[in-house]
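Mind looking over this structure? Questions follow.
Of the protein chains in this complex, one is absent; all others appear in place.
Per-chain residue numbering starts at 1, and chain names A, B and C are given in the order in which the chains are listed.
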Amino acid sequence: MASKTPVGFIGLGNMGNPMAKNLVKHGYPVIVYDVFPEACKEFQDLGAQVTESPADVAERADRIITMLPSSPHAKEVYTGRNGILKKVKKGSLLIDSSTIDPAVSKELAKAAENTGAVFMDAPVSGGVGAARAGNLTFMVGGVEQEFNAAKELLTCMGSNVVYCGEVGTGQAAKICNNMLLAISMIGTAEAMNLGIRLGLDPKLLAKILNMSSGRCWSSDTYNPVPGVMEGVPSANNYQGGFGTTLMAKDLGLAQISATNTKTPVPLGSQAHQIYRMMCAKGYAMKDFSAVFQFLREEESL
Amino acid sequence: MASKTPVGFIGLGNMGNPMAKNLVKHGYPVIVYDVFPEACKEFQDLGAQVTESPADVAERADRIITMLPSSPHAKEVYTGRNGILKKVKKGSLLIDSSTIDPAVSKELAKAAENTGAVFMDAPVSGGVGAARAGNLTFMVGGVEQEFNAAKELLTCMGSNVVYCGEVGTGQAAKICNNMLLAISMIGTAEAMNLGIRLGLDPKLLAKILNMSSGRCWSSDTYNPVPGVMEGVPSANNYQGGFGTTLMAKDLGLAQISATNTKTPVPLGSQAHQIYRMMCAKGYAMKDFSAVFQFLREEESL
Amino acid sequence: MASKTPVGFIGLGNMGNPMAKNLVKHGYPVIVYDVFPEACKEFQDLGAQVTESPADVAERADRIITMLPSSPHAKEVYTGRNGILKKVKKGSLLIDSSTIDPAVSKELAKAAENTGAVFMDAPVSGGVGAARAGNLTFMVGGVEQEFNAAKELLTCMGSNVVYCGEVGTGQAAKICNNMLLAISMIGTAEAMNLGIRLGLDPKLLAKILNMSSGRCWSSDTYNPVPGVMEGVPSANNYQGGFGTTLMAKDLGLAQISATNTKTPVPLGSQAHQIYRMMCAKGYAMKDFSAVFQFLREEESL
Partner (left out) sequence: MASKTPVGFIGLGNMGNPMAKNLVKHGYPVIVYDVFPEACKEFQDLGAQVTESPADVAERADRIITMLPSSPHAKEVYTGRNGILKKVKKGSLLIDSSTIDPAVSKELAKAAENTGAVFMDAPVSGGVGAARAGNLTFMVGGVEQEFNAAKELLTCMGSNVVYCGEVGTGQAAKICNNMLLAISMIGTAEAMNLGIRLGLDPKLLAKILNMSSGRCWSSDTYNPVPGVMEGVPSANNYQGGFGTTLMAKDLGLAQISATNTKTPVPLGSQAHQIYRMMCAKGYAMKDFSAVFQFLREEESL
């Protein structure tokens, strides 16, 4: 354990914080940076080195993980004035777990390559709970020979590490999954709502769908109708879970990727608009299954 | 066996033919009618009585099953000039397995009630293959006390007979399932297509979706991308399966039900339009999973 | 004037009331019926005969105008137990100004023809203000030889009477116009909203659209953005004008007609869903241009 070389970690938000802690738990010396200095304090107490910039991290660690909220943040952290690439060492392994536009991942990989470093995209699925429990899923894109090196670190934070292909395919896999998830969630909400209006009992309808060809994760594992399942956000006034703004963000990435590759995604694009309208109408902080509530008549009417 | 009372069967098309044969196999004397006399011939050879009109069937059998292509056909067969209700006996059990507007099912049930007969809607899922094999699923709506009587007959033709609630809920269950099916099929096609364009291997992407929250029947059992699964229409140039026109028809029923109940179904409605466009562009006779092909760039371009 | 034969009028609601009054003003003896007796009182004071049922009206007048809220009401008034057709005289002229499914208009025309009467559909555009002022537009479908007879009456209530073709085409013209209207209104709201977010002044943007290919009635005559025009509902908190529920109803008719004729209407169908969602979210009684407000971020967020 003592011989483990340090790992850099940049971005200590809701997700990054528990992920970095899991690295610490596994005995890695951690070198951290966050744009908000207070986010680093906790790690100082855990014995981590706190730095002044991404470039500083790159100077002290040749394996770095980043967890950032959006494409522009990722660009800044990697290629900005005090970015990683300003001081990265040759042969360094840079793993970006942010969910961003795969085209940006490719750009960053190219810029990293120019400095002799290796960049991989490794977005996660699973949310804050899974980050704490260390059982995230990582979808990894990048040079295949480096996959094992990346996996060594990622298995400290996740239970499932999947190699997806060349750089950007990790993002692609996540974006495609979440687009299909949004579509089937809205579809489930519409089908349940219509069935109820037509006189069906919601539990019975869910049971019928789940043994038929309408079955999907949103109907059998995360049903959006209050009263149908326990332990899901719909049983708790749509609190917790995966927020509507986050879903809207991921659908925006899917939209941009589809536009760039000229791929028709008629339902994915409509799903994006529905989550946008929900954000505009007060559902921003609710779980994305609240689309069931959004589509129902308001009680006051 | 000898004591079984006769059962009427009206509508001997692709589905009705094998269904009626299964009744014969189970030893029921069958009294048939079809608007095309040649459809009855085969049953004459099997010992069935052939009649001249739905009314004639009603005169000779007090349990009747109907399997018709659309709402107007069902109205005609029940309430038309020579319709069942013209000569139906009191206490008769009328089971309609057509897929039609649930509002029409309710109308027919009321009309039947006025003559002292009982009407149940019992649309099927499963297609011609399941009809032949006798393992259709029936979704049944109507008075609960009559469900067992209906089930006795329906189990000759299906392996799964589900009671859904009052009249019309059988249709409602089927319509809701198929609307969700269409939405998740199109969503799967979009997600697979986008992923492929972004550099993912289709089999790998399907595997990732199927272990994640994007999982649905269309991704794990009936994947629309050629080469991902065997034994599905996408492996056979989208032949066989569930035709695009039939899906467009069911989505039309969902649309009408949603309009009548003022239920917003933004994706269901868009799915309907996509299957309409496919019908207009030469996909009418292909399996509904051909939406994957419809959304791809044509090779000749 | 004294020689004018009586005209029946059934349906004295928001629209029917001022329309019937304009007939009275033009010197026609009017025979009225409404399902709410109190709606007739005012007409009794004006010298009109009040009757007990549509059939009674048909007994006393051989020209009848109906103005009803929906397809089922129209069916009941014409073909119900005490409907017009129960006692209609041969050669009577029946003009339905309701906005209903053109397929229902055709059914009613056929039923009328069987009794020797002539049925025409003549839905209006223009709203309550135009009904009072007597300058509605009538879109008329039916046998061309009868058009002049219909026009004689309709010009008492409207300034514009357009012959559209066979029975049902009056409805068709109205439905098509209102579908396009809804689409361009939502489109205008989206374009104005996007432009404002991108830094454009709303008045300037409206001016640019109106001199370019984006120009439409919704942008140049009824702009949905507060502050751009005066004298329109957007200048008055979206009060008055054409209510969102009425637009949703007309789009529902367009949807049913499109489904029945298997016509793809992807944007018309989406417009329908958007007005449905607006009804569910508290916009039911606002003018349909309030879609601009619906699509904006709520101020409280």
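One rule holds for everything that comes next: contacts are C-beta pairs under 8 Å (C-beta built on N, C-alpha and C of every residue); 3 or more make two chains touch, one makes a residue touch a chain.
This is a predicted model, so every value here is computed, not measured.
Asks: Based on the whole complex, identify which of A:N193, A:S234 or A:Q255 touches the chain you can't see.
Replies: Final answer for the missing-chain contact: A:Q255.
Asks: Can you work out which residue in C:Q49, C:T66 or C:S257 touches the chain that's missing from view?
Replies: Missing-chain contact among the listed residues: C:S257.
Asks: Out of C:A191, C:V228, C:L246 or C:A290, which is the one that touches the chain we can't see?
Replies: In the full complex, the listed residue that touches the missing chain is C:A191.
Asks: Of the residues C:V24, C:I65 or C:C216, which one touches the chain left out of the display?
Replies: Of all options in C:V24, C:I65 or C:C216, contact with the hidden chain holds for C:C216.
Asks: Determine and list the chain C residues touching the chain excluded from the picture.
Replies: 102, 125, 137, 139, 160, 162, 164-166, 168-169, 171-173, 175-181, 183-184, 186-188, 190-195, 197-201, 204-205, 208-209, 211-219, 221-222, 254, 257-258, 261-268, 270-271, 274, 295, 297
Asks: Considering the whole complex rather than only what is displayed, give the residues of chain B touching the chain that is not shown.
Replies: 270, 277, 279-282, 284, 294-298, 300-301
Asks: If the missing chain were put back, which residues of chain A would it touch?
Replies: Missing-chain contacts on chain A: residues 248, 252, 255-256, 259, 262-266, 269-270, 272-274, 276-277, 279-280.
The rule we apply is simple: only the chains that are shown with their structure count from here on.
Asks: Quick one: which chain's Cα centre is the longest way from chain B's?
Replies: Of all the other chains, the one whose centre lies farthest from chain B is A.
Asks: Using the average of all C-alpha atoms in each chain as its centre, how far is it in Å between chain A and chain C?
Replies: Each chain reduced to its C-alpha mean, chain A and chain C end up 50 Å apart.
Asks: By the touch rule stated above, which residues of chain B touch at least two different other chains?
Replies: Counting only residues that touch two or more other chains, chain B contributes 262-266, 270, 274.
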